[in-house]
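Of the protein chains in this complex, one is absent; all others appear in place.
Let's look at chain A:
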Amino acid sequence: MVSKPHGGRLVRRLVAERTRERILSEQKEYPHVQIEHGRAIDLENIAHGVYSPLKGFLTSDDFESVLDHMRLSDDTPWTIPIVLDVREKTFDEGDAILLYYDDLPIARMHVEEIYTYDKREFAVKVFKTDDLNHPGVARVMNMGDYLVGGEIELLNELPNPFAKYTLRPVETRVLFKERGWKTIVAFQTRNVPHLGHEYVQKAALTFVDGLFINPVLGRKKKGDYRDEVIIKAYETLFEHYYPKDAATLATVRYEMRYAGPREAIHHAIMRKNFGATHFIVGRDHAGVGDYYGPYEAWDLFGEFPDLGITPMFIRESFYCRKCGGMVNAKICPHDKEFHVHISGTKLRKMIMTGEQPPEYMMRPEVFEVVRSFENPFVE
């Protein structure tokens, strides 16, 4: 059977059409609160159950419990605080407010609690550093001084250029069932696939019924691959190199926190909600810079016997000239001199200059697709 939703039940915070129309017609009666893109995406993920069992943004008891114990106050594993910050108190506890992104009312929120918090403590506990060069820390330090906790109801979907590839947990669960998959391994990515990724995915797929490639779309850093490039690259890879009845591709929108080990657990929880039973945890998963050890995330999984999704730890892969294929340190007995590590930076350079990478680095079909974009990278 596919995984049970985290916390037991798949959360869905959508309102009936008539209720939605009524709320929207009464818009002016609610306090309006503008929220930024990342929070709007969190909201969408809450509403569609990607963050089950959360029904809204964390109240203080859950928030503190997540910081201190990596669990919600009811003991459910939860490592990343999903919070809504505001700069000013323009409403009270007990109010219903409307949350706006740009000029679109996207949700109604029932304000259960407005509370203050220590930003430095937040940063140190979640990111293990208060260094402002860490993008997650910088974001926290720039947050408003108040956090607002309470349940939400979705009123409008955010504009989504990739609706065709966006599946919600309720949809992936039906899809997996229809395909007859009982065990599913999920792979999270923000990259165009090279042979190293393919090796890891196929190694994992060997042991389960289905492979669920789940690229994270959303705001990116300069130099990252653009969303449409990642999707097209995977489409091509699927077409030529993946078994049709054992692999599928769907995207999710999510703002990366770069919280390393804690975020690896969060990524696993999201995929559990999609129905995956297994999750591939890579080297330096969700890390940035040198803040986390390369296999620190693997260790943290050991603290969650009740996570409800099985991590698959697959070592970094490389090409070995002597083995004549993709291998990892555990299965290859040869010297380093025979090993060719696939570097993302090097591939990027080759793509920019149009130099064809060797076949053991990137599939020629994938390279062609990436190269067909005038600029495959975020500017």
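FYI, a contact is a pair of C-beta atoms (placed from the backbone, for glycine too) under 8 Å apart; a residue touches a chain by one contact, two chains touch by 3 or more; residues count from 1.
Everything that follows uses one rule, which is that contacts and distances are computed from a predicted model.
This figure omits one chain of the complex; the name its UniProt record holds, of "3-isopropylmalate dehydratase large subunit", "CopG family transcriptional regulator", "Hydrogenase maturation factor HypA" or "Zn-ribbon domain-containing OB-fold protein", is "CopG family transcriptional regulator".
Of the options A:G56, A:P215, A:G308 or A:P376, the residue whose C-beta touches the omitted chain is A:G308.
Residue-wise, the contact with the chain that is not shown comes from A:V170, picked out of A:V15, A:A96, A:V124 or A:V170.
From the options A:E178, A:D290 or A:E374, the residue with contact to the unseen chain in the full assembly is A:E178. Interface note for the absent chain: among A:L10, A:V86, A:A203 or A:M362, the touching residue is A:L10. Taking the whole complex into account, chain A touches the unshown chain at residues 1-2, 4-5, 8-10, 59-61, 75, 113, 115, 164, 167, 170-171, 173-175, 178, 248, 250, 302-303, 305-308.
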